[in-house]
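Just dropping this structure here.
Heads up, one of the protein chains got dropped from this complex, but the rest are sitting where they should.
Up next is chain A:
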């Protein structure tokens, strides 16, 4: 086990601040890296050491493995926390970190590579007894006659997806057998362009699924726990917009069986660290879609109902320490909701970077704000538009919704557009309040601009 004293935070924005807080609680030194456009990020003034690694474009800074590793060497960091996005699920980066003799706060590059390949991931999950959608269980044959036969076996509607993809690219929904040829061709071209890999797979497309996921945590000593479930069905173009814990209206016994299966699967496949098993849920059945091998944006809702600091635990297990809790210690108390506040026009979703002239976060019992915003901060144009996460916890879902509405109303932000008006609208929406939603809910609404594009899954 390598002793870790200094953690390099290879990310920006709210998650960099979140990781920094966990490191400080653990008494670890921190190194903040930043691009030239990011010198005034909030967490940098709290880091023990900071270094500018490159110019503003992410490809020349946060996404450059060589620069991140050089920064670690120059600052004598022993461990790297990749956060989410950027290099967090890049197995080549993970491998380079391992080869440099550093600790990656995440799973091994081997498991990351296997989980990143969706065909391989599904094969492993089927072997572990995880429920999966009927599908090609391997690459879709290039030969269209064979592909058609496979399509008939899977059943329609089905979805064709890029094996190495994500974020909705290289995906096509096929409603009838006659549409298959065209869909495969388009998806393959898109996949080659976007991911340099034209391998596709197909599986059954669900028409009104919910997105339900299980948070897991495993250490290097053969212990794994599941920390509860989340519903992330409110999505726009495969990006989650609102997340909740627990997933309301699903039997706790059912969730507990699924959670235990996820924890057991971690042990079976040798998974270490924080992870998320993502499922579609329709008509009382779960279907595995993918496993995320990193901390997720929505982890705070689980923290709010369990009282467990997931990032702290993630760092501890990466350092080789055993889990500080057992399954019996994990309890779900109340209901938590997170709204992702983006610097975007709430109607068109166009990013609106600029100077924040006023920022006042909401407060009160059961209200948490994870953000890097402050008065005078300039939201740069180069990166994701997530600027804050508002998280509330109530005793019931209704109480949480009321609390969220009040928290959204209390939040004051001037200078940039935000999605707060959209969230306020959703908190009042009858369908949302009744929990009558699927992953297509947001796209079915008036402000949806791209109904045709709806597919499974989210980042």
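We take it that contacts are C-beta pairs under 8 Å (C-beta built on N, C-alpha and C of every residue); 3 or more make two chains touch, one makes a residue touch a chain; residues count from 1.
The rule we apply is simple: contacts and distances are computed from a predicted model.
The chain absent from the displayed complex carries the UniProt protein name "Lipoyl-binding domain-containing protein", chosen from "Aconitase subunit 1", "Lipoyl-binding domain-containing protein", "Transketolase" or "Ferredoxin". In the complete complex, the hidden chain is touched by one of A:351, A:366 or A:435, namely A:351.
Checked against the hidden chain, the listed residues A:26, A:46, A:260 or A:378 yield one contact partner: A:378. Interface note: of A:10, A:47, A:71 or A:387, the residue touching the hidden chain in the full complex is A:71. By the touch criterion stated above, the residues of chain A touching the omitted chain are 34-41, 50-58, 67, 70-71, 74-75, 350-351, 353, 377-378, 380-382, 384-385.
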